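A single protein chain has been removed from this complex, and every other one stays in its place.
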Amino acid sequence: MSFNTFLGVLAGFGLFFGSVMLSTDNAFVFIDSASIVLVLGGTLAATFISYEARSVMQALNAIISTLRLHRVGQGGLNAEVGRVIRWAYLVQKEGMLALDAEAKKTSGWDGGFLRFGVELILTGYGGEEVRRILANTIETSFERNMVRVAILRSMAATAPAFGMIGTLVGLVIMLDEMGGDPSALGPGLAVALITTLYGILLARLIFAPAASKLQQREEIARHRGYLIAEGLSMLADKASPRHIQDRMNSHLDPTVRYDIDRQLKRPPEKGAAGTRPATRAA
Amino acid sequence: MSFNTFLGVLAGFGLFFGSVMLSTDNAFVFIDSASIVLVLGGTLAATFISYEARSVMQALNAIISTLRLHRVGQGGLNAEVGRVIRWAYLVQKEGMLALDAEAKKTSGWDGGFLRFGVELILTGYGGEEVRRILANTIETSFERNMVRVAILRSMAATAPAFGMIGTLVGLVIMLDEMGGDPSALGPGLAVALITTLYGILLARLIFAPAASKLQQREEIARHRGYLIAEGLSMLADKASPRHIQDRMNSHLDPTVRYDIDRQLKRPPEKGAAGTRPATRAA
Amino acid sequence: MSFNTFLGVLAGFGLFFGSVMLSTDNAFVFIDSASIVLVLGGTLAATFISYEARSVMQALNAIISTLRLHRVGQGGLNAEVGRVIRWAYLVQKEGMLALDAEAKKTSGWDGGFLRFGVELILTGYGGEEVRRILANTIETSFERNMVRVAILRSMAATAPAFGMIGTLVGLVIMLDEMGGDPSALGPGLAVALITTLYGILLARLIFAPAASKLQQREEIARHRGYLIAEGLSMLADKASPRHIQDRMNSHLDPTVRYDIDRQLKRPPEKGAAGTRPATRAA
Amino acid sequence: MSFNTFLGVLAGFGLFFGSVMLSTDNAFVFIDSASIVLVLGGTLAATFISYEARSVMQALNAIISTLRLHRVGQGGLNAEVGRVIRWAYLVQKEGMLALDAEAKKTSGWDGGFLRFGVELILTGYGGEEVRRILANTIETSFERNMVRVAILRSMAATAPAFGMIGTLVGLVIMLDEMGGDPSALGPGLAVALITTLYGILLARLIFAPAASKLQQREEIARHRGYLIAEGLSMLADKASPRHIQDRMNSHLDPTVRYDIDRQLKRPPEKGAAGTRPATRAA
Partner (left out) sequence: MSFNTFLGVLAGFGLFFGSVMLSTDNAFVFIDSASIVLVLGGTLAATFISYEARSVMQALNAIISTLRLHRVGQGGLNAEVGRVIRWAYLVQKEGMLALDAEAKKTSGWDGGFLRFGVELILTGYGGEEVRRILANTIETSFERNMVRVAILRSMAATAPAFGMIGTLVGLVIMLDEMGGDPSALGPGLAVALITTLYGILLARLIFAPAASKLQQREEIARHRGYLIAEGLSMLADKASPRHIQDRMNSHLDPTVRYDIDRQLKRPPEKGAAGTRPATRAA
């Protein structure tokens, strides 16, 4: 459960209802089920016409999923670098075949991606081919998921439009029936404006935030994917662990960079493969 | 018939008319043929000035076509991979010429694209040249079709503008003839606002959704095109079926990836061409 | 004369004036020369400050040119492919020098481009150099012409702004002079709103459509340019007519692709240069 | 002095004041120094918070500089081609060192760029390195100058916002003090609307046009830079004058292309270096 997101939703609606409660004794004027049906129903209808039903259902599920916790901080990325570097030492000692058993241990959302990458290495592709296939996997997967973001953004733009449609309907009816009596204008206008209010609230507290959060998560997943693809493609080329560390570290925030000497708790290798000159080890 | 799209259109207009019916006894105030002619006619006129007539007609046809069913799910993409892999085994066994008969059997909307690709292979071009020609075919075809999307988006922006023009015309006439009698303001304003309502409804329930759905379909078609181009260009280079599978799978959602061992229902080839090490077969 | 564009302009303004005539006996309230001068003059003034005078004059000319007929349908592109393929056979038979006479026969808007390309071939540049020089010609020419589109789009955004300026001026004067007499509000507001109406009409029926049509034409010209550049650069490399056909066809809509065997009305060459295997000729 | 720009500014403000004068006897209602201070001051304040002070000062200077004449027509570009071609003949005759004296004679805004390029050639870099260094010079200089355009665009968006802030302040005060007397509404609203008017006028007649003109000039300067970089990098490779002419011409409008045979007023060289076949000279 993402406590912050939940708190945000609570605070947003709380502030709204709180300010309503404080300002009027007749807060029920803000609850109008017909208006909710028109705005929410119209938005959903327009969305189902605009996109394939399967994609819309995924986007609606994504709104709920943004309430779930999602922690791929920079620390997690450091651990990814560590895993690939451990595998690189393993390959140096026991050969490529040892990777197979390792990959099967991985789990979680990117276990499949890691296993796919290791399979490519074991099949015998060179580093460039592994990088190309994994990069394509990352990009097509990113594009597929960004459709949901596009749907949520489209809903965030559609909800206020249906709010305005509702207000126009209310205005036309009110003006048509007014018949020279301006005292009826007040309550009629109040009801007409409710749909606009619903439309903006839906857009600003639900659809737009869900789209932003989903997009941020997809971008983090893509970033993580490229980090792993960098490591695995170098593994396929049998690059030295130091080289893998330097290339992968360039993807990370300087404060969480991986350091073989400190994190693997082993003395720096001496004269190992000539990739790090003696001057550094001194 | 795309049931979802039809349902969406029905629900959208149903919600609108339902909420009108519930709110007033005089629903006929919302039907004004002169307003419809002004908004729809003005939008069409501006569109015919903006774009070549041939393209506008195609865009209008595309609105209707979005009601038709269009199912290129991920499962269909899996079948595309399977076909190219079957062809790769065929080429290994019987040579390139066997492809000609296969290609002629293809049908449907992308049959022409497949046949064009196979012709290129049979002409004797290398993989790079096949990829280049097919990629160019995909991109120019995508750009040609996106003109329709641009036209629909332009109509979605033009309709509310003509709605506003109608409202301004109504306002000017009403204000000019009002002559100090505020009781006439109500009904006059109601009529003036109808065109704005029509403009937003047209944009949000017809033009914008049609543009979104058309764009999504074109992007899926382009994605499918690149998937096939990847496979055919590797076929031209006589790549192994395993290699074709791995490259093409990187275009697919992990859940629908093609698996030669499972889907072709044959034991994994033994020591075949060295592309898959013995460790995998164990 | 582009009949469709002319009809569109006529229909757009006709619908506007028609709906005005039907709605009021006093249609002259919609004609206010001071408002026209303010909106149109202000838009032109802002445009002349924003862009070099020479470019603005070209953009204004372009508005009129969009009324002229412009027919570069897909059929025209098929003919372009045919011409380059005829030239390729000519080069095979009579050598490069025969091109010189052919190029001089070309005329029309792209005659200069074709002649420039042929001159490059005759100068002796390789295909890559010809492609590079022609691509640069196409891109710089496209950018130069897109300035006009940018100017027209800027005018489409400026006209409503000056409409609003006029309305604000009218409002301020009316409110300042109102002096507690609400009956003067009607006619004053009516006059004030006229400039907004003019601004939106100018933008939606003249500036925005002209910009869209001009952009579409420039994009077609660029597309045609790349098609010709593809053919000429292959000519410089003495590619076979079949190869030229396949590459150029990838730029075309499948329904209008060029077919040597059908369109040149000659039996398929036998065993010619090995570019097309015997199986195709059967 | 750019006569057109000056005329544009004059016409823009003239139309505005003229239409005010014609419409009211009390034109002084449109001059309100407090409103000017709020809108202009607020815009400047927001801009100084948004950007480094040095950049804002440059942007404000740029507004005045757009009034100055700036003539880099296509004719000027033709002269640039001519100069590089003369240098190419000079290098053929007298060697690279002759360039040094020539470069010192250049002056004007791009003299420094030319001299920098010639220094690179004399230092002995190859054509690819000269092109790379000059292209980087052009791009970083373009990006540096585009910051001013971004600032002016931001001011064009900020001015109407502060106009609206002023109007809201005026509205709140007026509504708060109205006290049931609707006759005070007119003049109060008139004063409140003045700031919105100022904001739109500032944006549309000063900030937005200055941004557009500055951007157009920067794009022309970049275009000219790439033209010169193309020529100088070919000079470093000791390309033939004909080849330089053909490559540089591809940057120009066909009507102002450079023609060695016509513009250098010399008979076409006979059999010179084999770059132009005898057939062309015939």
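Think of it as A, B, C and D in the order they're written, each chain with its own count starting at 1.
Definition applied: contacts are C-beta pairs under 8 Å (C-beta built on N, C-alpha and C of every residue); 3 or more make two chains touch, one makes a residue touch a chain.
Predicted, not measured: the structure shown is a model, and the values here were computed from it.
Engineer: For the chain that does not appear here, which of the shown chains does it touch in the whole complex?
Structural biologist: Across all of the complex, the chain we cannot see touches A, D.
Engineer: Of A:E102, A:D246 or A:D261, which one is in contact with the hidden chain?
Structural biologist: The one listed residue touching the chain not shown is A:D246.
Engineer: In the complete assembly, which of A:R83, A:R132 or A:R204 touches the absent chain?
Structural biologist: Counting the whole complex, the residue in contact with the absent chain is A:R204.
Engineer: Using the touch definition from the top, which of A:V56, A:A88, A:I194 or A:I260 touches the missing chain?
Structural biologist: Considering all chains, including the one not shown, the answer is A:I194.
Engineer: Of D:G42, D:P187, D:P209 or D:G231, which residue touches the hidden chain?
Structural biologist: Result: among the candidates, D:G42 touches the missing chain.
Engineer: For subunit A, which positions touch the chain that isn't shown here?
Structural biologist: Spelled out for subunit A, the touching residues are 4-5, 7-9, 11-12, 15-16, 19-20, 22-24, 26, 29-30, 66, 70, 73, 182-183, 185-187, 189-190, 193-194, 196-197, 200-201, 203-205, 208-210, 212-213, 216, 223, 242, 246-247, 250-254, 274-277, 279-280.
Engineer: Which subunit D residues touch the hidden chain?
Structural biologist: So the residues of subunit D touching the unseen chain are 34, 37-38, 41-42, 44-55, 97, 100, 112-113, 116, 119-120, 122-125, 133-134, 136-137, 140-141, 143-144, 147, 154, 158, 161-162, 164-166, 168-173, 175-180, 182.
The definition used in the following text is that only the chains that are shown with their structure count from here on.
Engineer: When every step has to jump to a touching chain, what is the lowest number of steps that links subunit A to subunit C?
Structural biologist: The fewest steps needed to get from subunit A to subunit C is 2.
Engineer: Quick check on subunit B against subunit C: do more than half of the interface residue numbers occur in both copies, making it same, or fewer, making it different?
Structural biologist: different
Engineer: Cα centroid separation between subunit C and subunit D, in whole Å?
Structural biologist: 25
Engineer: For subunit B, what residues touch not just one other chain but two or more?
Structural biologist: 182
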